[in-house]
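Everything below concerns the one structure shown next.
Here the complex is missing one protein chain, while the rest keep their positions.
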């Protein structure tokens, strides 16, 4: 047990804090509109130019080769400085781990630096109208042709699909296959002829979702240098599950984000109720403790990872915790605002965003099944 | 809408209150011990002698032919006066409704008055080691012989079985049958040779549970005047479900009990925290509101019944509500007691008793299934 | 003793429900999100024709002269339809006030017929005024009494609301505008304001119950047909249990709301307690139902293309108005002596 940071880590923190304090843009609009997204892309490019976009990546791809501890420190400083949600996150947190694990050197070289630089902007093409929680129900088809693939079908709930340049999709390449067999993980430029993207409104009305339609879209093998198939034909399920492990695990939701929200909540309480209110105070203390517990749980997970272990099925309760915590933090803020809660504002926007947490990245119902079966060992049937 | 009581009802209330105030025994010990049970039986006999034991029953069986409204009033006054839980309740609330519906006039005449008078004391013989929530898993067998039945098998979780004189049991009389077919509802004197009763401790340590073993126990057809089979051979499931409707419904848990507990909780708060405590106060207000809501929900159900309707599947949420409310009322009291909560005392005893509520009479999980499927119409599979 | 509605009350409820089914389907609610006024004058007139808008106004002044008990189910149905128009403010709060204030002329007639929309200020613990731009007059409870402020209501600034069907405005210097029509002062005003607050709070409670019932219905429909893993998602026990818990909270709030209507109708001594309990329980039940419904839907519920969000947002927008749950529970506590 050693809950102190090393001198080197403290230096890293100081450097990050200094840069972020000076550079984090204030009052950036939502990244879920065309105009807003462009501003967020600029911010991502500024991060990249200063090697803050992907600190834990090797330097050759634009990172700093930072340790997991340094990554945590960076995230903490990022949110403490008021940094916005990362519009590149589906690329750098979801796709990239799979590229590192399953990509060929050629694919890694072609994809990762441009992703880090926010030149290529990646969205996720997994869900379909009839394949949500049940990902193995994917029906979108890919047919092998000479020199490439012909894709037909539809993806949906694609976050920021309307603003991205590329999609990483799971398609059924063996038409005779069922469930999780016969799926392939394919990387597709969205400007491929036959691909149509239609943005539509998320809960807050911003165009943060998209449907992506494929009509005889021909994806040439060399549409991406190194090839458009990741991990091999028919290996889509394993690649996706590895990515899902990452999506549902540590990397997507860093504790710094919730600690920063908890701090802002405390500020709001002081400002709105200087005379105090015992009930709301208790809820704020509870929310603060839960954010702190999330931080500590993460430290314990990172210790395990640093020792060569794996996060494993614990990712399930990790995801339930942060997503329910995020809702609680924002609901407490709305209750602090009282009748003003119904007005548009950053807390309400944040609350609406938080409501997606228990749904996406594996619903919390799915996660509770996983926790019960894999952590507790309860019988599947 | 008319939320006032008639003059006649107010008179009934006054009479009940006057008698109960003078006669309710103070400081009666638990009815789940031999000594305590005897005292409770005396109290039941006093109630009967004054025609308060079963107010809603016809006068010929010892009741007053009271309306449902008057029954509610009686219950309210009974608990307001501090009356104890009724040790006869499995007879008068569980078995009796089935006797009224399915019994022959001879059975009704033989069973009901002695039950009301607490001369015969009835316990329930439904659950078995392998048939709890899944009542259709009953394995206890009844074999038809000349002039009676031979019973073999075991019942368990029989409340106050060690102190009762009779048991109403569900046994499998068709050995080839499965699930809910081939079951028969049989009334058995516990002094029948071959019947052994072993009492054992409930959560609070009192001997409130019993196992009942049947080893070639011969139950003569005339062991009960009018016959030992209720509702006909092979009809056990329908009779039991009608009884279960009553067990899970209105009659078992009158609102007066929870309103009385809420009032005592308010008293405890005033006494323990005269200077007030905003958090505990809020929980008490919440508990009080829920007890009041239970009262109003019951009034609305009784209105429906008085109009000739049925309680139906709404009994499911009714049971969840009162049982979870009872736990909440007592947990709030324990939190008020702080470190003293761990000492034996009436609130702790009441809390331990309340914990059985979400388990017995159909677990709250079973009830939530019923509510989801029958009230909301969600698909069974 | 009888906690149930009469045949007449149920028939009136059914008639109003039919009107909403025909004239206020989700598409109408959706268009109110984008229209300038957020109002549906045609539907409003029909509510006037049916007597709903003047239900609480006595017959001598052109109303139906009925009680809150007759009104409560209609408000619930308005919630079920997510009626964008300000039924609570207009018919439950303002119209009876006009009579109490002796303003029984054309303004009241038009209010009963659905020919205008009345606004209110200072009754609902809100700093904002609904429909300040379009209302024919504003009944405002200010520190020195109740005032009637005719259109135009100063210079209203529209606010961005999460529930976009509800038009909220900030109106500066209401008290200077009030000089044009102060009509009741001090003590009497306090009594009338208190009565109007209870009506508004309970009307909102009933509206919330209706909104929540619709959320449940939308959800049951969707999860009964939505298939995942080869079965309807509504057949999963984890979801069933959440839905059952939400239903239970809602079903137990309903008789509480109905009882409070009776308490208002009969001027019961416990009316403050009963209204507060109704508002607190209805608001919390509705929020639980809304959250559960969103989660049960999954991604589709999280889009503005699907209807659920309009009910969901209305619930969260209304729940803290007319006194927060915390405020109402405190009032219950005072009533029960703690």
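Letters A, B and C mark the chains as written, and numbering starts fresh at 1 in each.
One rule holds in what follows: a residue touches a chain if its C-beta (ideal position, glycine included) is under 8 Å from a C-beta of that chain, and two chains touch if they have at least 3 such contacts.
What you see is a predicted model, and the numbers here were worked out from it, not measured in a lab.
S.K.: Could you tell me which displayed chains border the chain that was left out of the figure?
M.R.: Within the full complex, the chain not displayed touches A, B, C.
S.K.: Kindly state which of the options B:201, B:232 or B:346 is in contact with the chain not pictured.
M.R.: B:201
S.K.: Of the listed residues B:3, B:195 or B:355, which contacts the missing chain in the full complex?
M.R.: B:355
S.K.: Among A:141, A:198 or A:281, which residue is in touch with the absent chain?
M.R.: Residue touching the absent chain, from the options given: A:281.
S.K.: Where the complex has a chain not shown, which of B:157, B:185 or B:294 is the residue touching it?
M.R.: Residue touching the absent chain, from the options given: B:157.
S.K.: Give me the subunit A residues in contact with the hidden chain, please.
M.R.: These residues touch the chain not displayed: 1-6, 9, 69, 266, 269-270, 276, 281-282, 284-286, 288-290, 292-294, 296-297, 299-300, 302-304, 306-307, 314, 316-317, 320-321, 365, 367-369, 371-373, 375-381.
S.K.: Which subunit B residues touch the hidden chain?
M.R.: 127, 130, 132-134, 137, 156-157, 200-203, 205, 209, 277, 279-280, 334-335, 337-344, 348, 352, 355-356, 358-360, 363-365, 368-369
S.K.: So that we can see where the missing chain sits, which residues of subunit C does it touch?
M.R.: Residues 236-238, 240-241 of subunit C touch the chain absent from view.
Rule of thumb we're sticking to: only the chains that are shown with their structure count from here on.
S.K.: Could you put a whole-Å number on the gap between the CA centroids of subunit B and subunit C?
M.R.: 41
S.K.: Distance-wise, how many Å sit between the C-alpha centres of subunit A and subunit B, to the nearest whole number?
M.R.: Between these chains, centre-to-centre, one finds 53 Å.
S.K.: Would you give the residues of subunit C that are in contact with at least 2 other chains, written as numbers and ranges?
M.R.: Residues 239, 326.
S.K.: Residue numbers in subunit B touching 2 or more other chains?
M.R.: 282
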